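For this view, one protein chain was removed and the others were kept in their places.
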């Protein structure tokens, strides 16, 4: 269990410089006192003691650490694509330049690679005209790549460039890399703030109940499921089989199932299932086909790995375990089983992952990215470091990077979201 | 200030019937103990005492009040259109029928009118094939209307039809009507649960930090603003003027501004503004045109009424004050002012309200409607009454209808959302 | 009736320069011989003589008039917005630069205004990075305005800038202006090609059976009609009333009606109608409401002007007659009539014109704009002038500007499109 002291966020030093936002805001109440907290737990049983742990609430501080006119910020985007990265870049840029008036914002090219001058392309100075329209497009205009760099090399580079703040947009691997950078900064006694904005389309980072890009991904996935439903219902015994993102967590598969309302079986990593046998997926699918003549199946890419595993584990450059491909495997199994039980079947397989992740952020994610980015700037300008901006009970909070230990957030199958999936699909617990 | 006792929810009586969900759910943890609470306040200053007020958390109870096989539920939809109403109808229906196995679900036609046999159309029995595809369409398949009915007539009718549960989908007027019905039920000692699902595209109902349809409305509004931006930038001194919903609260205008990132002036009811004078809107707009040759202005329908009011107040059938039309008024004022200061200008006016409110729910709202509807059924089956399902710190909770006293939730201009609008538009506090 | 000699297109002189396309194209057959023609009429009655009139077919010529490396082209966009203008700009640019290798392409700012140095902004040199992404956005990046300029001033300016080719993107007013410019060029014996690409969202230019932007407008209008249908069916006696573009021609209203399949009454300028009386629109609408409880009405902006006219005619800067607003007029008439016959009614009025015209081109219009633009460049490089690129029996052709005499193409109510509207709406001929 996380202790209160683990929830405290490091700072670079005392804040003595009046925020330039004071000139713009009529109301003092828009500043957030530094001792404002958000309770870690809001749910409790009547009569039980209230859990007093809390997280630091983000927001603009009246006094800040960095002097804007002398401050240089850098932005780096890492890992796989996710709707909203360009929004984050644009919002960071405008908040830094137009609101705080910082001197310079540079864009690191192609992920952490761009922080190693021996390997990557040189950074670019961001300008109004470069970022003006980028939120209408998916992807990242800065480019991305996978994998870490040596923190010593990185901090050398940041110091040589005169960077005061580094914003790291990426998943848990990226934020572990950011933590290593922050540690190297501390070791040197340098004054560089390292502030993360968590990016995971799978929504599997702890201390963020929802990450940007997730709702857009669900919306895009819903459209694909709708098409799979059309394929399935336009022939006899049609099966629409949709593989969705979700390496270790089934959030997209579950949420897209709920949003769609047309799915009959949802398979996620957190709910292992059997293929054959009385409670097995294949006989249940065959039963459904006999009853209703069609079915829609959604499978998260990390589901059912137990049926595929061959004892060997491989990892990609981001340190994510490589998965065998459950989609074609399941397609083959369905076809083989139906052949076996003499049930003619037509399986239409959809693998829309790149299509989904390269979408631009929808309005809900535009709102979320704006909030996270603006608060990341407030945190960094106030000298907060070695942290990311999390979302907690609908409040933005400061989360120490040290808490990001590599364990992923997973869908709890005894909570509401999975109950919704069971209610809607009619499938039983496996 | 709301007291703890005001936060308690009435019930029809003790729950003695085992929930049929027990057969479907492997895990007991999916049931929610009746004494689970959600803190009213989660934000506090370090050192200050924690506010212990709390709301009742919603969710399936292990024991329920109504015997499903003998239960008849009715659904009524009232007031203006809002994305997601059909999702609510569909989700209520499936949860009641497929999950709880209730005997019958009827649809009341055309709002409260349909609860008065002297005035309205007879209800219809809902079936699978009727509701199967309705979530893909906006509007309400049951029809809607404005205005209340005599609670005595209504309860007579409900009793004559053998209705055990009435779900009321509507705004604060509708929920006040529901409260009156619940009071009449209590007066008679009848056992009819009255459970609301708040519907307000303006997002202005208290105790729901976000209502369904709101995000869809923002997404649609963002598209309109984008078009207004195109009109404004395709000519010299073009002004795209967009009127959005928001009679007493500027949430849609503010959120669409943030999501869009292209708006220069956002006018909402909560932030009164001057037209002329050094801090006035018109000179500032003219200044912007001279500097940048185009501008995008978003105005909530309830904004600037102080400039229009003529002393007379009229009200519509729902009890909402009729507003003068700020859109054409502002268009005229802009044109007149620019003529006066010899600035050629082209104002393109957009009034997309009906277009926006008749959209179908996007994925985010599909998720929200599913959650609210399912929890409304859980509440009703457990005999909760005179309440609606609210959303609080991202938890669904039971909110007593008695708390809905007619005061609307308004955008607090000294909190984060308005700060975001000021940051993005660059406009100052008026 | 048009004579064959009127169908001949002027040229600046003999083509003696080998086309640079020869290096790129393996096949000679991709060049179009200059004497290739497209028949004016393809429909005939068996036995009748075939009409031998024909238009000049467009396409790349093996020999061209202008020497690319010394050629400077200018692009001007005039009149109201229409989906696809940016595509035309982009395609003209790339065909000129990347395919022909011309020296320079400049963009005239804000319509013909930009051809008058005393009045408009200076032109800008177009570059790859300026036009790269513009086809994803509606509007025109060059800006637009209404109204002509003195051809003498214009040609002075073109000569002073060293412009060899002027592409005029605009409606019939713009093309009449282009014709005047071409006449002034001829008078001076200058060698400037003037080539138009017709732009009219209303699809009302003769010799183009379909103009770019029209299909996108129909697609956008269909969405609006769908929302109007939802409003109409979500209440008792709901009427969705949609005003669409179409000043003198009802093509958008008719096509959107057909595409939608949900419209009950379509009112266009070409089919005058009565309001009252046995064949009148209002009694028929009331009849429909009594039978079916809802109705969708589409009205072109130029329809029913006979009911509004007050004897005074006004014209805008493009020379288009100003219309009274049929939309609100019709809304008022419907409400008044229903009050009179004691039929409660709710009219929801949609006026989406700016929303529609500022959309970006859909795929069909992207194809059309690419074809028209490329062929406009082929024509201009071959020294064709005083012409626009038309679409005739699905072939692109050269149309002399002299044929554009101000008479608009109108929907023929005794041909197929109006038959389709009658078939779908079930409305009778008025």
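Quick notes
By letter and in written order, the chains are A, B and C; residue numbering begins at 1 in each of them.
The definition used in the following text is that a contact is a pair of C-beta atoms (placed from the backbone, for glycine too) under 8 Å apart; a residue touches a chain by one contact, two chains touch by 3 or more.
Since this is a predicted model, take the numbers as computed values, not measurements.
One of A:31, A:100, A:337 or A:350 touches the chain omitted from the figure, and that residue is A:350. Which of A:190, A:230 or A:402 touches the hidden chain is settled by the complete complex: it is A:230. When you scan C:106, C:180, C:193 or C:215 for touch with the missing chain, the hit is C:215. Of the candidate positions C:287, C:339 or C:393, contact with the hidden chain is made by C:393.
The hidden chain makes contact, of the residues C:261, C:328, C:344 or C:406, with C:261. Although one chain is not displayed, chain A still touches it through residues 81, 110, 121, 137-141, 143-145, 224, 227-228, 230-231, 233-236, 348-352, 354-355, 358-359. Chain C residues in contact with the hidden partner, per the touch definition given at the top, are 24-27, 29-30, 33, 35-39, 42-47, 50, 52, 54, 57, 59-60, 87, 90-91, 94-95, 98-99, 135-136, 209, 215, 218-219, 222, 226, 255-256, 258-261, 362-364, 366-367, 370-371, 374, 393-395, 413-416, 418-420, 422-424, 426, 428-429.
In the analysis below, only the chains that are shown with their structure count from here on.
It takes 180 degrees of rotation, in steps of 5, to superpose the Cα atoms of chain B onto those of chain C.
Set against the Cα centre of chain A, the chain with the most distant centre is C. Put simply, the C-alpha centre of chain A and that of chain B have 28 angstrom between them.
Taking each chain's centre as the mean of its C-alpha atoms, chain B lies 42 Å from chain C.
Annotation: 46 Å between the Cα-based centres of chain A and chain C. Within chain A, contacts with two or more other chains are made by residues 136.
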